[in-house]
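Structure below; questions to follow.
The complex is shown incomplete by one protein chain, all other protein chains being positioned as in the whole.
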Amino acid sequence: MLDLYAPGTSILHRMSPGPKMLALMVGATALFLNQSLVVTLAALIVVLGLYRLAQLTMKQAWQQLRPLLWIFVLFFALQWWFSGVTLAAYVVLRLAALILLASLVTLTTRSSDMIDTMTWALGVLRPLGVNPAKIGLAISLALRFIPVLAQITQDVREAQKARGLERSVIAVAMPVAIRTLKMADDISDAIDSRGYRP
Amino acid sequence: MIEIDNVTLRYGDRTVLSDISLSLGEARIAIIGANGSGKSSFARLLNGLVLPSEGTVRVDGMSTKSDGKDVRRKVGFVFQNPDNQIVFPVVEEDLAFGMKNLGFSKEDIARKTTEILARYDMSDLREHPAHLLSGGQKQLLAISGVLVMEPAYVVLDEPTTLLDLRNKRRVTRAIDALEQTVILASHDLELLQEFDRVIVFDEGRIVADDTPDKAIPFYVERMS
Partner (left out) sequence: MDTKSIVYIALFAALTAALGLMPPVSFAGLALPPITAQSLGVMLAGAVAGARRGGLALLLFVVLVAVGLPLLAGGRGGFGVLAGTSGGFILAWPLCAALIGYLVSKAPGAGFAMTAVSIALGGIVLMYAIGIPWMAFVGKLGLAKSLTIMVAYVPGDLVKVVLATIIVRGLRRAYPNL
């Protein structure tokens, strides 16, 4: 769900990341504090309107939600069981709106721009010994590693499946952890050999 | 010219390389040897990723110990697994990383990015997420990330081991076309036929140092 940037020229693409991230925080908080189904529904429609404004298709919006579909179904069923259909609809719609809103920022902002903004914002902590450039590198690395770790996990799971061990958490987690640490050593060598000076 | 003088390398009490002396001046040099023969450690000595326990490694007169920064700029390093070398999530960001570290201007970074991507037929992948590239494209990106830093030497540590045949050919062609001095550690003997010099490592020592037509049969014989 990370490397989602969809190149484009819309006003949302051209907007600088700071205001977008601020708007996301405010929007997400407002969605959480709001208790009304009608307002949530309206918010969802507004968010979908923003997708149009960003020249994104409804298909792209749907792609953001599809991986979470079963969670929606589960939440909906549980809330319906416990608290009735209105609350169930409210909870699921709120979740959908929140994810679409967060994804909208990710889709229209290059991760490097987002990181530059965060790094700049963290510059205020410089007197406390915080080095924004290092934080920027750590953020990029983390975003880069997530799909790699997901892939490693997938590979190990398949290898263990061949041995009938895919259900053993240890048989999967242990090789993943060892490969991860090995990777950490190589990556830090690679960064050094590409001229990075801490 | 890379000069290695009486180099011994130890990790704890394990001796990985013992008393190696060599000078590397040819345009295409291969290092072969079994797993654990010390060839990877040897490759890492050349750009100062690993420092010798005894002896010195000098690149165009600069020691990897005292001039590490300048040596790394001169000697680019390509790893076996490109996933361990690509640092940024998006192709153009990753290419920019090394250039930013060297203090290149924004215009230079943009221009060189365009050039290198065109060279490897990857122009349309400029804004592509790195993790969605094919294995061969990832390795070409890793090589590109090194080349944009304009090194005089390129050291590659088994760059084709993890690739399928088609991608292997693509990366091999890219390596063949490099104008830099190439030092290649590999298991892939096919790759080395046209090289100027092949050095065979076994248990931390050099057991052969010759042209491919002599060194490769010697290695094959020794391994069987």
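When the chains are written out, they are named A and B in that same order, and each has its own residue count from 1.
Criterion: contacts are C-beta pairs under 8 Å (C-beta built on N, C-alpha and C of every residue); 3 or more make two chains touch, one makes a residue touch a chain.
In this text the structure is predicted, and so the values were computed from the model without any measurement.
Among the displayed chains, contact with the absent chain in the complete complex occurs for A.
Here one chain is not drawn; of A:54, A:95 or A:156, the residue touching it is A:95.
For the chain missing from the display, the contacting residue among A:15, A:28, A:48 or A:165 is A:28, taking the whole complex into account. For the chain missing from the display, the contacting residue among A:12, A:139 or A:156 is A:139, taking the whole complex into account.
Residues 1-2, 21, 24-25, 28-29, 31-32, 67-68, 70-71, 74-75, 78-79, 82-83, 87, 91, 94-95, 98-99, 101-103, 105-106, 114, 118, 131, 134-135, 137-146, 148-150, 153, 169-170, 173-174, 177-178, 180-181, 183-185, 187-188, 191-192, 196, 198 of subunit A touch the missing chain (whole complex, contact as defined above).
The definition used in the following text is that only the chains that are shown with their structure count from here on.
Averaging C-alpha coordinates per chain places the centre of subunit A 35 Å away from that of subunit B.
Contact residues on subunit A toward subunit B in their complex (touch as defined above): 2-3, 5, 7, 110-112, 137, 140-141, 143-144, 147-148, 151, 183, 186-187, 189-197. By the touch criterion given at the top, residues 44, 47, 49, 69, 72-73, 76-77, 79, 81, 83-90, 93, 97-98, 101-102, 127, 129-132, 145-146, 149 of subunit B touch subunit A in their complex.
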